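Left out: one protein chain. Kept in place: all the others.
Labels A and B are assigned to the chains in the order they are written; within every chain, residues are numbered from 1.
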Amino acid sequence: MNATQWDPTRPIISIVDVHKSFGDLEVLKGVSIDVMKGEVICIIGPSGSGKSTLIRCINALNDIQSGSITVEGLEVHDAKLDKLALRRKVGMVFQQYNLFPHKTALENVMMAPIKVLKEPRDEVETRARALIKKVRLEGKEDSYPGELSGGQQQRVAIARSLAMNPDVMLFDEVTAALDPETVKEVLVTIKDLAEEGMTCLLVTHEMGFAREIADHIYFTDRGVIVEHGPPETFFDDAKDPRTREFLSQIL
Amino acid sequence: MLELFTQFFVDLADNHPRWNFIFFYEPRQWARIVKGLQYTLVLSFACVIFSVIIGVVGAWLQGSPSVWVRRCVQGYIQFFRNTPPFVQLLFFYFALGQFTPSVTGPDGWTEIPIISNVGWAIISLSFFAGAFNVEIFRSGIEAVPESTQEAADALGFSRLQTYTEVVLPLAFRVSLPALNNNLVNLVKTTTQAIGIAVPELLYQCVSIWNDYPSALYPTMLLLFVSFIVLVGILVLGMSRWERAMRIPGYGG
Partner (left out) sequence: MNQSIPGINKKAGTDLPVLKPYRGGIVHAPDNLLFSRWLADLPVWFWWALPLLIVVWPGFALAASNYSMSQAFAALIKWIPFIVMDGFLYNVIISFFAMLIGTVTGVVLGLMQVSPLRLIRYPAKFLTQSFRNSPWLVLLFIVLLALPFEVEIGGEIIRIPDWMKAVFGLCLPVMANISEVVRGAIISVPSGQWEAAESLAYSRHQTLWQIILPQCFKRMIPPWMNWYAILTMATPLCSLLGVEELITLSRQAIEAENNRPELLVPFYGFALLIFFAYCYPIARATIALERRYAVKLQ
């Protein structure tokens, strides 16, 4: 249960034979993925293939019916899970940014460390300002989410997650709601993070981006992982006909 | 200056017997008006506070996992919204008032009920307006997207923290215009406390024109203007507050 028991040579996230259904609809039918520390994983696949559900399960936003998910030794499927401990390790960025509209960009970043981790305000503020600088939003600290563009909001959301000092970042189709011209600024931010060695799990439709930054790509369809591999072999030499069909439609 | 003012109204009353602004030159009548205004203000203020508290608590209870708690809140709302507030007032004071115990007064022989008529007016009107406030706040809470709450959840906020830090501040802002209207309505409804002899402004005005029929029109005018001003102040204050609470970038 304790994070200290986790051995860094083992996967930081270990997903084993996970099943998940909403009512009669089975969304995940036995999915297994291992993520090593510092790895960048992209999950791609058609809509409704269960990829968003999978990464929401990692953060315990959805519970699973069977199988196991372990994050740094924490068993996510455990009913007695210490959710706070999990969420300190795992940061999540949503498709819809989900910033708190009544707080400024800076306050959005500072809120969780102050309220949840009970850290001293000035320390958090220094860190928050540095994070806002890092996502290239200097000067927007006092703007409210409603005054920012989608891309800017999404970068605030990334900074907000980073403020908790997570070990893993989950990105759930973070560019899907953005205007094409602002997609790039968000992708650049994620790339910076990946290059710094942050463990990242991305659900994405940006194939070019996936190819560029991913260490490993998983393709899901109808709740199962059809194929996976490093980007070069995956994109250029897909084995499964379903993967090939999907790639031919999307590329 | 003040003398000139009173003299003007004394003359006016002499020359135009129908326009006897008695409360502007006779201190006793003026004291009545002031007292009435005080009661109206106390009544309005207390009811506004209590009804908002009832609203927040009720809205929170409506999200309770227990079916019976939700049904009780629902029953309360239905009862108070669908019956005339005036009849509620009478029901509370006369019908329920008889069941509350009384204590012996300071003189040693009078029986004073624990809850006075002012007390019953505050209770009854607070529950009346509170029933509307529950609905107003509940709608406000429903307007906060689940995804925003989920984001707070993902950042490690507890349920209570999510409620107090994210849901309530947002819900409150959305609810303000409707709350504003309900509170205006509440202030207007405080006049109905005359039905159980609470000495508020309307009660005092009625007793003044009963004593001095020549003061009928001036007193009515005063009454009318007082409430327009009172409601005006409330509306102005609330809309200022609304503007101050507005989230930049959202809504008009």
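The rule is short, and it goes like this: a residue touches a chain if its C-beta (ideal position, glycine included) is under 8 Å from a C-beta of that chain, and two chains touch if they have at least 3 such contacts.
What you are looking at is a predicted structure, and each value in this text was computed from that prediction instead of being measured.
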Looking beyond the chains shown, say which of B:S139, B:S158 or B:S214 touches the absent one. B:S139
The one residue from B:S51, B:S124, B:Q161 or B:T191 touching the chain left out of view is B:T191
Kindly state which of the options B:Q7, B:S64 or B:Q78 is in contact with the chain not pictured. B:Q78
Touching the absent chain when the full complex is considered, from B:S51, B:S126, B:S175 or B:Q204: B:S175
Could you tell me which of B:S147, B:T164 or B:S239 touches the chain that is not displayed? B:S147
List the subunit B residues touching the unshown chain? 74-75, 77-79, 81-88, 90-91, 94-95, 98-99, 132, 135-136, 138-140, 142-145, 147-148, 170, 174-175, 177-178, 180-182, 184-185, 188-192, 194-195, 202, 206, 209, 216-217, 220, 223-224, 227-228, 231-232, 235, 250-251
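Just so we're on the same page, only the chains that are shown with their structure count from here on.
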Let me have the rounded angstrom distance from the C-alpha centre of subunit A over to the C-alpha centre of subunit B, please. 50
Contact footprint of subunit A on subunit B as seen in their complex: 145, 147-148, 150-158, 161, 165-166, 169-170, 173, 247-250
Could you please specify the touching residues of subunit A with respect to subunit B in the complex? 59, 61, 83-84, 87-88, 91-92, 94, 96, 98-102, 111-112, 115-117, 143-148, 157, 160-161, 164
